[in-house]
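Missing here is one protein chain; the remaining ones are kept as they sit in the complex.
Chains: A and B, in written order; residue numbering restarts at 1 for each.
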Amino acid sequence: MSTLFGFGIGIASLNKQDQMLDTLFPAPLAHVSTDQSAQLLAALKAAKIDYNGGNAAIRINVQECRALAQALAEQPDQAAIAKHLSDTERQPVVVVLATDSEPASVAEAYLKLQLLSHRLIKPHQQNLGGIFACLPNVAWTSEGPIDTDELAERQLQARCEGRWIDVKSVDKFPQMTDYVVPSGVRIAATSRVRLGAYIGAGTTIMHEGFVNFNAGTAGTSMIEGRISAGVFVDEGSDLGGGSSTMGTLSGGGAVVISVGKNCLIGANAGIGIGLGDRCIVEAGLYVTAGTKVALLDDKGELVSHTKARDLSGKSDLLFRRNSQTGAVECKTHQSKVELNEALHANN
Amino acid sequence: MSTLFGFGIGIASLNKQDQMLDTLFPAPLAHVSTDQSAQLLAALKAAKIDYNGGNAAIRINVQECRALAQALAEQPDQAAIAKHLSDTERQPVVVVLATDSEPASVAEAYLKLQLLSHRLIKPHQQNLGGIFACLPNVAWTSEGPIDTDELAERQLQARCEGRWIDVKSVDKFPQMTDYVVPSGVRIAATSRVRLGAYIGAGTTIMHEGFVNFNAGTAGTSMIEGRISAGVFVDEGSDLGGGSSTMGTLSGGGAVVISVGKNCLIGANAGIGIGLGDRCIVEAGLYVTAGTKVALLDDKGELVSHTKARDLSGKSDLLFRRNSQTGAVECKTHQSKVELNEALHANN
Partner (left out) sequence: MSTLFGFGIGIASLNKQDQMLDTLFPAPLAHVSTDQSAQLLAALKAAKIDYNGGNAAIRINVQECRALAQALAEQPDQAAIAKHLSDTERQPVVVVLATDSEPASVAEAYLKLQLLSHRLIKPHQQNLGGIFACLPNVAWTSEGPIDTDELAERQLQARCEGRWIDVKSVDKFPQMTDYVVPSGVRIAATSRVRLGAYIGAGTTIMHEGFVNFNAGTAGTSMIEGRISAGVFVDEGSDLGGGSSTMGTLSGGGAVVISVGKNCLIGANAGIGIGLGDRCIVEAGLYVTAGTKVALLDDKGELVSHTKARDLSGKSDLLFRRNSQTGAVECKTHQSKVELNEALHANN
């Protein structure tokens, strides 16, 4: 029997041309076990839903939805959703991802983003190639997603009727919390966390924090800075207010930035390199890959000058700008000998 | 025949004292052609709307609105709006701007702001003098604009009735997207773009981006930083996350900051001077007008020290802070001779 990469029963919003704007999957599944995959596929068949293998996003009607709810007796969570959707005038959808290939439709893209935000898949652990092309640019409003071409008319009509349509975002990605609020998190300003963010339990994202899609935190973190697309912050690390992370190693192409455990990036600081564990970047200092750094040993003695790029991913580093000389320095807990060896080894 | 500077049929919100809080103009007009001006003025007359020349904001009733819709047969877009507004219990308004003088009422100020956001007038191309005095401070809520003096009572009443009034802003300027979403843009956090912003087609404003009124972008841009009042960013230029622009040349009075084509202002960087084309400001560096800069030629040789003010608006400059000496440097593609000539010419 096959093992499904992903599965979800969802509810979609459509524009007036019947095109899909988004899909909510209340309980998506990833890396579905062989047994569960078999049960799900059998239920689709029993409900006479037109699935013919491979990856597919299938719009179903109310009758199919009811039949699916019955057929899913062995999967009570999924059955409950199907039951809920039997009662809607929106568009119920079933998405089956047999394999982890590029998303090919709105609903598939939304499923993959929700796998991340439900913490079922970590950043970089699935194929999101071409996702921008799958996602329509949507006006996210107090009345739900609206096609940007239909917005002006809707806004005028609402005004005339004494209502008000609040447009909170015009973007390809909606905010995560309109789809899922994972357990154990606080997110002070939800508009700044995109669907597709992976927010670890124990994370607090303050008002100045931001998390892009395919990015996030592993666990306990205080995030008051910006986590760019692709960046992952490990357990126990904090991003100070207004701090910045570059999405990929600046000037270094496709190397993705990550932050190790128990790091601190100070307020208004920034990194264009990755950090290992227990690193500190002083408030206000921006370290790019090309920054020339004076490397100091555990006694504060100069070991050598090096590009920050060569220190990317190493642990126990303190980056600061010497406030008397203006030089960017990197202080370590290691002796001069250890440092020289580390630098001359391949990075 | 006269040519109108501006024209709009709109729908206004009023407070309990019948004072205007805002006005939406679904299809405002600027620099109206002689023919169209004549047709509009004739329609006002035919509908017996009390317009006596000059600049005026005229409240009209439902009957006048219907008459106007009929009289505007030659202007179908305007007729459609008048028809829409015949059916509202809000306040229909007609604004005629014979000339570009200072806005003299709420409705006139709102028309001028919407001319900017509809991309009919570029920043600095109309008279906005005294606009702050025209604009009331309003609570922008999920139930529309509410007079700040009426807010507490409304909020308590809503709570008692099991509803919730969300106050998203208390400001003289509303967010642009509640009035117009121009074509070809993405605005991730609409609360950060004020009405009166001019957002060029092809611009993406990320969550950390901000655009004030009478400011904006000409075309394709990725904006993750702050565009202050009056600042205009030309085609192809990007503002990095958390980057800052000063509204006027710092310490230099009324000289407005602009950014040329294909520039990059790095994350957490900032400018207090204007930039020409193809300039780069390194991440984390704030260049104010008074910053002393070591000017380097195409070989990296020091040409001279100069105030950044003297480099304002010049092209092909790279600003950075030397990470070994702490000195702010400006590197160009020009030879020493060319640079010396440029510096000694009047700026």
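Here are a few things to note about the model shown:
Assume a residue touches a chain if its C-beta (ideal position, glycine included) is under 8 Å from a C-beta of that chain, and two chains touch if they have at least 3 such contacts.
These numbers were taken from a predicted model, which means no experiment stands behind them.
Among A:191, A:214, A:228 or A:258, only A:191 touches the chain left out of the display.
Checked against the full complex, the one of A:28, A:103, A:216 or A:242 touching the unshown chain is A:242. One of A:70, A:177 or A:220 touches the chain omitted from the figure, and that residue is A:177.
On the side of chain B, touch with the chain left out of the figure occurs at residues 137, 139, 142, 148, 151-152, 155-157, 159-173, 191-192, 194, 210, 226, 228, 242, 244, 246, 250, 268-270, 272, 284-286, 288, 291-294, 305, 321-322, 325-328.
Where chain A meets the omitted chain, the residues involved are 11, 24, 26, 81, 84-85, 87-90, 141-144, 166, 168, 175, 177-178, 180-181, 183, 185-191, 207-208, 240-242, 266-268, 282-285, 321-327.
Convention: only the chains that are shown with their structure count from here on.
Chains compared, chain A against chain B: the Cα-based superposition rotates one onto the other by 120 degrees, nearest 5. Distance between chain A and chain B, defined via averaged C-alpha coordinates, is recorded as 32 Å.
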